[in-house]
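Note that one protein chain is taken out, while the other chains of the complex remain in position.
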Amino acid sequence: MVPISYHLILSGILFTIGVMGVLLRRNTIIIFMAVELMLNAVNLSFVAFARQLGSMDGQLIVFFVMSVAAAEAAVGLAIILSVFRNRETVNADELNLMRW
Amino acid sequence: MGALIFYLLAALTIGSALIVALSRNIVYSAFSLLGTFMGVAGLYALLAADFVAVIQILVYVGGILVLIIFAVMLTHRIDDVAVSNRSVGRLPAALIVGAVGVIMSVGVVGARWAQKADVQAAPTTYGIGDAFLGPYILPFEFASVVLLVVLIGAVVVSRKEIREETGS
Partner (left out) sequence: MQPFIDRLIANGAFAGMPVEVVYALMMILFGVLVVFGFFLPIAGVTSWLERRVWARIQSRIGPNRVGPQGFLQWLADGIKLLLKEDIVPDAADRPLFLFAPYFVVWGIVATFVVIPFSSSLIIADMNVGILYLTAVTALVVVGVLMAGWASNNKWSLIGGIRSAAQIISYEIPASLALLPIVLLSGTLSTQGIIAAQGWAPWHWFAFHNPFTFIAAFMFYVAALAEGNRTPFDIPEAESELVAGFCTEYSGFRYLLFFMAEWGNLYVIGAVATLLFFGGWQVPAWTSNTVLLNISQFGVFFLKSYFWVFISMWVRATLPRVRVDQLMILCWKYLVPIGFMNLIGTAIWMVVWPQGNRVVQYGLVILTVAVLVQFSRRVRFHLRRARPELYYSPAI
């Protein structure tokens, strides 16, 4: 069995890549994808801990994270689409007004 | 054998995550997410969480990824395949990313993780079902309410635009 620290390091790398995506990119859809990467990284460490501790709780938290991620995808992408229809852009730098 | 599979899956996950975060072509970013999601699902299966692994494919690949690809296709011209976007603020971003990476690696490597001796891989479906209808019933119901709200919210957000378009 692979030691838990390997999984946690992998999860850390994945999370860092997600942070990198959010900070470096200016396209809101890419930022959105990077957020999904971070959520996946967190889920991975939850499952790794669940395996390590022989407990089900970590896996259950993953389901709640997944439902939040699905919610975020539905509403977030609906918002991005409606912003795009009104402003013709999804660039985070150009979306500097709170109202559309 | 297990270690080899772990390294392969880790390479798939990180490689496609890097493409997601750094690719110039947003369509490649979107499709590379598939690699990340499948890699993470494989890691779940390796961690004996079979139910979570399948749900990961069902929710992330079947739901979220398809939504993201739809959004990418709807926010760009059909004939504009080579979509590029620019990156800004590289230096502060690199500093923050480096700080996050260093802090997390120090935390992971430094800690002495508790280990329950001799954990057997067993089917998880029954345990998950029991836990959802037992100790976790309140968060479970709450999650379903959140999803219902989201369903209505997404319909409202996208429906308003259609009405305005037909009105103008």
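As written, the chains take the letters A and B, and residue 1 is the first residue of each chain.
The criterion applied here is as follows: a residue touches a chain if its C-beta (ideal position, glycine included) is under 8 Å from a C-beta of that chain, and two chains touch if they have at least 3 such contacts.
Nothing here was measured: the structure is a model prediction, and the numbers come from that model.
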Of the chains on display, those the missing one touches are B
Of B:L12, B:V61 or B:L147, the residue in touch with the unshown chain
B:V61
Touch as defined at the start, partner being the missing chain; which of B:I14, B:L34 or B:L147 qualifies?
B:L34
Sole residue of B:I69, B:V100 or B:V146 that reaches the chain not shown, by the stated touch rule
B:I69
On subunit B, the omitted chain is touched by residues 1-2, 27-28, 31, 34, 50-51, 54-55, 57-58, 61-63, 65-66, 69-70, 73, 78-79, 81, 123, 125
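Here is the rule we use: only the chains that are shown with their structure count from here on.
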Averaging over Cα atoms per chain, report the distance between subunit A and subunit B in Å.
6
Residues of subunit B touching subunit A in the complex:
2-3, 6, 10, 13-14, 17-18, 20-22, 26, 29-30, 33, 36-37, 40, 43-44, 46-49, 51-52, 55-56, 59-60, 63-64, 67-68, 70-72, 74-75, 85-90, 92-93, 96-97, 100-101, 104-105, 108-109, 113-116, 119, 124, 127-128, 131-132, 136, 139, 143, 146-147, 150-151, 153-154, 157-158, 160-161, 165
In the complex, the residues of subunit A that touch subunit B are 1-2, 4-10, 12-21, 23-27, 29-30, 32-34, 36-37, 40, 43-44, 47-48, 50-57, 59-60, 62-64, 66-71, 73-75, 77-82, 84-86, 90-91, 93
